[in-house]
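Since the structure comes first, as structure tokens, the remarks are kept for the end.
The complex appears here without one of its protein chains, the remainder shown in place.
Order of writing sets the labels: A, B, C and D. Residues in every chain begin at 1.
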Amino acid sequence: MKKRIQKITPRFFRKISHKKGLPPGALVHVGEAKVEEVKLWLISFDEQSFSEKEVSFSDLSEGNQNISWVNINGLHDTSAIKEIGNVYDLHPLVLEDIVNTAHRPKIEFFENYIYLVIKMLSYEPERGLISEQVSFVCGSNYVLSFQEREGDVFEGIRERLRKGTTKIRSKGADYLFYALVDAVVDHYFAVLEGLGERLEQLEEDVDFRPDEKVGNLLYDLRRNVLFVRKSILPVRELLGHLEREESKLVSGDLKPYWRDIYDHVIQITDGVEALRELTSSIREMLMTQLSNRMNNVMKVLTIIATIFIPITFLAGVYGMNFKHMPELEWTYGYLVIWIVFVGMTLGLILFFRKKKWL
Amino acid sequence: MKKRIQKITPRFFRKISHKKGLPPGALVHVGEAKVEEVKLWLISFDEQSFSEKEVSFSDLSEGNQNISWVNINGLHDTSAIKEIGNVYDLHPLVLEDIVNTAHRPKIEFFENYIYLVIKMLSYEPERGLISEQVSFVCGSNYVLSFQEREGDVFEGIRERLRKGTTKIRSKGADYLFYALVDAVVDHYFAVLEGLGERLEQLEEDVDFRPDEKVGNLLYDLRRNVLFVRKSILPVRELLGHLEREESKLVSGDLKPYWRDIYDHVIQITDGVEALRELTSSIREMLMTQLSNRMNNVMKVLTIIATIFIPITFLAGVYGMNFKHMPELEWTYGYLVIWIVFVGMTLGLILFFRKKKWL
Amino acid sequence: MKKRIQKITPRFFRKISHKKGLPPGALVHVGEAKVEEVKLWLISFDEQSFSEKEVSFSDLSEGNQNISWVNINGLHDTSAIKEIGNVYDLHPLVLEDIVNTAHRPKIEFFENYIYLVIKMLSYEPERGLISEQVSFVCGSNYVLSFQEREGDVFEGIRERLRKGTTKIRSKGADYLFYALVDAVVDHYFAVLEGLGERLEQLEEDVDFRPDEKVGNLLYDLRRNVLFVRKSILPVRELLGHLEREESKLVSGDLKPYWRDIYDHVIQITDGVEALRELTSSIREMLMTQLSNRMNNVMKVLTIIATIFIPITFLAGVYGMNFKHMPELEWTYGYLVIWIVFVGMTLGLILFFRKKKWL
Amino acid sequence: MKKRIQKITPRFFRKISHKKGLPPGALVHVGEAKVEEVKLWLISFDEQSFSEKEVSFSDLSEGNQNISWVNINGLHDTSAIKEIGNVYDLHPLVLEDIVNTAHRPKIEFFENYIYLVIKMLSYEPERGLISEQVSFVCGSNYVLSFQEREGDVFEGIRERLRKGTTKIRSKGADYLFYALVDAVVDHYFAVLEGLGERLEQLEEDVDFRPDEKVGNLLYDLRRNVLFVRKSILPVRELLGHLEREESKLVSGDLKPYWRDIYDHVIQITDGVEALRELTSSIREMLMTQLSNRMNNVMKVLTIIATIFIPITFLAGVYGMNFKHMPELEWTYGYLVIWIVFVGMTLGLILFFRKKKWL
Partner (left out) sequence: MKKRIQKITPRFFRKISHKKGLPPGALVHVGEAKVEEVKLWLISFDEQSFSEKEVSFSDLSEGNQNISWVNINGLHDTSAIKEIGNVYDLHPLVLEDIVNTAHRPKIEFFENYIYLVIKMLSYEPERGLISEQVSFVCGSNYVLSFQEREGDVFEGIRERLRKGTTKIRSKGADYLFYALVDAVVDHYFAVLEGLGERLEQLEEDVDFRPDEKVGNLLYDLRRNVLFVRKSILPVRELLGHLEREESKLVSGDLKPYWRDIYDHVIQITDGVEALRELTSSIREMLMTQLSNRMNNVMKVLTIIATIFIPITFLAGVYGMNFKHMPELEWTYGYLVIWIVFVGMTLGLILFFRKKKWL
């Protein structure tokens, strides 16, 4: 029994308990400490103009005519986050939630902005399930996106922004916000497909080689599915909120678009439930296969033992050294005993045939 | 362990992730790419007149006195779908949903039309479960039906339309729409029956030959049942919507008819749940049977071993070559040892009788 | 493994798919085709008068001063049902539901009558669970009851009607309707008791003879319980409807009586759930028993094998024909080897005692 | 496998089907028929006076200045119950419910009284779970309590009534009613504790002696827990009714007291669910233990067999009687073969060590 090569399940429980004892609103980064610097990438655009550059904190200011999208990579530097919070006048509890990377997906509506935290998931066959927390702050003319590390699912959106004539350039910050959430949610489909394919592959393995490697892999995939479920379930509810909530920050003609994301999330949760049922079904089939195998092994053993044990006994009998054993003296004794051996064997084979063991 | 002859389960997860990165409203066909041309079949009728012909896009126009039913076969040609969308002034997100053949059943009410997407299921013993997505668009005097491929469950309705005196000829587009949905839902009963019959057959097999073939078949059927469930569950909810929604497109005196379909769908979901419970019960019985079999195999082995091991030992004893073994010299030694053999065997048989193993 | 003597489970899925393709409202009898004629039995009464006779269709008419109860046996003759529908002016969809004997229990309120369809269940130890569909139509001064075949649970009510002084004679059609439904529901208790008794009997069997016969019987009973559950669950909901609905056809002072039936149905559903849990518990106990048995069988085998295998080996050793085997020459060699045999055996028995296997 | 000494589960299904066919409101005693006489015990009190005596039916009358509590023991004499019903003007359906001792807990509000039926449970280690039905009727100045047999949980209340200065003497019939229900509910805690203790004891047994006795006991306890659950669950709902309902019979300042009972019942249902989970967990552990045991037994068998089978074969080889077997002639042949025996044994033991079987 060798160690599984790769632990593909993200940890369910991050260390967030070192926060206890601190006052509410204290910024504590929950996650692995990193040394890289926090990076800010500012995209500023309206229908005519477009600019894209790395900026520092001092370059940020809320009062801007253009729509601006500030992407922040890295949440470990709490003082940097606090500075951003000051610029955009964010509530201390919001900042606390942003740096707590173990947060449950949720949405909150404030006077001047909407705060949304969500999981960005991706699945790569060789690396497994990767989960990162993204927080969005959507104001009247800006969107902030906070990521744990570099690399995201927003490249398509950047492309569309760079092109001058796309719809996204002519719409407001709320449409950008929608587009970003849409990109995250669309990526969930890829995760489902990745897990689904791996499970269907496993299905074949259960059929042909039901051993502990399969059991372990199934276990890991099940944990993956449960992790995805835990990440996606609250999203449904929070998008429901977003649809119902009347906020001046979300224009009415975006409603069908949010409704569309909501439909996708329902479809995804359906898919996750289907995957969950699939892992259960596969596990049940694995158990059935193991029982079947055991039955087959036992049958072979029983057949062999049942055929040979009696005739071995007989051979033992005629190996005894009693003085007076008339059979031993017979001319055809040895022949007769072979006939008996063969006869008993055939008889037992017929018996097993009748019992459908052969 | 041979490969299962036929993989009867439709894929749970279609490739729809290649959509990610595209702007919302982009038409991406999800499904197998096909080369056949998209076919339009127009039936146009009122109480007096009736015409039926294959048409091209240019023949379509909304402004028609008669009720018209346009059936579109093939969704892979997204430009064709877009053209139809232009003629009937459909929302881009609706067109996106029509070509996404992995969509969840849903209904949407627009100003001028109702959009409904649903799964058309059929079950054939030798081909297994077949699933196809149908989208309906019901306007004031037209119904559009979008299918993935040729072959559907609407032949009966075409027959009724061709006959001059049927109710369906004297009613509006909403009644035609109802009749089409009714035909799809009525077909679910056939699927349930097909699966039910196969399960009842399997039930017998579990009784008489509980082996891995049965386990695999059960597994496939269970996946089929879950697939049907996943397809049907949302239909209930959307028909509820249809009943409650006040739309000028659905006349009030059709309400009892929609209520009737709704009743059918509830009955079907009851049936699916029953099938689900049935697969669980059969699996449990299979496991019990396997345990029983194992017990029986073990009993045979134990009986044979327990009877022969001790007397084989005794035969071994008298096969030893010690110089001084008084029993070997006895005149009736050989007879006595046979009496001991038979006596021990009978004693053990009685013991097993008492233990109810024989 | 012999065939189970009696298949006591009613079929979950009746053939109703041959309806597909027909227009809604088409009368299609679902069930076994029968050749017997449809029989109408009319009881007509008021507080003073009482008459009871078999009638033909032409004798029926709605306009009658007395309360009349028409019981129709046999639903296979759809033209007969249609005639009755004409007399009492029933909606085509109601007639369709009446002849569809696979219908889910439901209630519908019309202007001039209430339509209720329900399952009449009975349980006989030797015949198993028997299910029949009854439809009631309750008008202002008549009650129609449609049954699949002769034989019902209404004999007590007929008796009470024949006696002049009973409450039922002085009340209206709604009270008769209530009394009929009450009779059907009261009979569910008998079904629960029958199944409960059989399960408690099975409980004993699991204890003493856990074999495949018990497994099969348990499986059949579980299917019976699920069938009853499926038949009864919707009744609760429809009686709730009946209580809430304001209908001029149900007088207010009957409310406590309907409430009473409702209480009974809740008690019955509690009972069905208890039976369901009981079957699960029994199955679990059966599996535990099977595991226990297996353990016991394995223990016997292991004890026998472990005791005899080593000493059989030793006997084999001294049966070897090496030239130079000093032990064989010893005077007490044979005695010593027997002491070794007995000693090893006793040692192993003590070892098994310590392990609590003996 | 001996018969379990004591059947500690009360019957789930009492014979109540002999009622079918009777008109509604007919009094049918459900339960064991008894010959004892029905006993009435009247306690009459106000703040100043107190009297306590056995009475007959004729002594009862509603019109009394004092608060009176009539306790009726024995429900088998339906005519007696009917007489009491006449005195206090109770609805026929209430009387029917009182004598039906298989009734589900429920509450009903009438013009002049409240009717409540509930289960009085107690648990004694040597007798098991005992269940009795109590019905309360609470009028403006009287409380009736109907019990199946002598012996109840109200002794503490009687004591408090006898003492002149207790709160209960200065309050009305509604407070007495509350105190009686409170006594019944408080007793549920004792039942939970009794079952909980027995289960914790069983837990130990599963650890040390997982055999069929443990399985059976667990099964019985599980049925007990389910029975308690079935009895308690409806109580929660009916107390909720009592809290919400505006009745002139329950004074407003008793609300916190009813709220308190409601809290207790919620705590009890939590406890019952915990017990249910506990039985499941114990069963799972039992199954794991059985599997473990089986594994251990199999390991012993396999180790013994695997060590001895090959060397027994070798001994058999040198017991063959071939003319030309050179090894037999060697001077150290016997020594060599013993070295081989010991060597193989040690090798296999090392192999098993590596496999962690030893």
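Just so it is clear, contacts are C-beta pairs under 8 Å (C-beta built on N, C-alpha and C of every residue); 3 or more make two chains touch, one makes a residue touch a chain.
What you see is a predicted model, and the numbers here were worked out from it, not measured in a lab.
Checked against the full complex, the candidates D:S131, D:S145 or D:T312 give a single residue touching the omitted chain, namely D:T312. Among D:N141, D:S247 or D:Q267, only D:Q267 touches the chain that is left out of the view. Taking the complete complex into account, D:T166 is the one of D:S49, D:N86, D:S140 or D:T166 that touches the chain left out. Those residues of chain D that touch the chain absent from the view are 153, 155-156, 160, 166-168, 179, 182-183, 186-187, 189-190, 192-193, 196-197, 200, 207-208, 256-257, 260, 263, 266-267, 270-271, 274-275, 277-278, 281, 284-285, 287-289, 291-292, 294-295, 298-299, 301-302, 305-306, 309-310, 312-313, 316-317, 319-326, 356-357. On the side of chain A, the interface with the absent chain consists of residues 1, 3-4, 11-13, 15-17, 19-24, 91, 93, 103-104, 106, 209, 211-212, 215-216, 219, 222-223, 226, 230, 283, 286-287, 290-291, 293-294, 297-298, 300-301, 304-305, 308-309, 311-312, 315-316, 318-321, 325, 327-334, 337, 341, using the contact rule stated above.
Criterion: only the chains that are shown with their structure count from here on.
Taking the definition of touch as given, a chain qualifies here only if it contacts chain A and chain C alike; those chains are B. Both chain C and chain D derive from one sequence, and where they touch, under half of the residue numbers involved are common to the two copies.
With rounding to the nearest 5, the Cα superposition of chain B on chain C corresponds to a rotation angle of 70 degrees. With centres taken as mean Cα positions, chain D sits 42 Å from chain B. Centroids of chain C and chain D (each the mean of its C-alpha atoms) stand 26 Å apart. Counting only residues that touch two or more partner chains, chain D has 319.
Per the contact rule defined earlier, chains pair up in contact as A-B, B-C, C-D.
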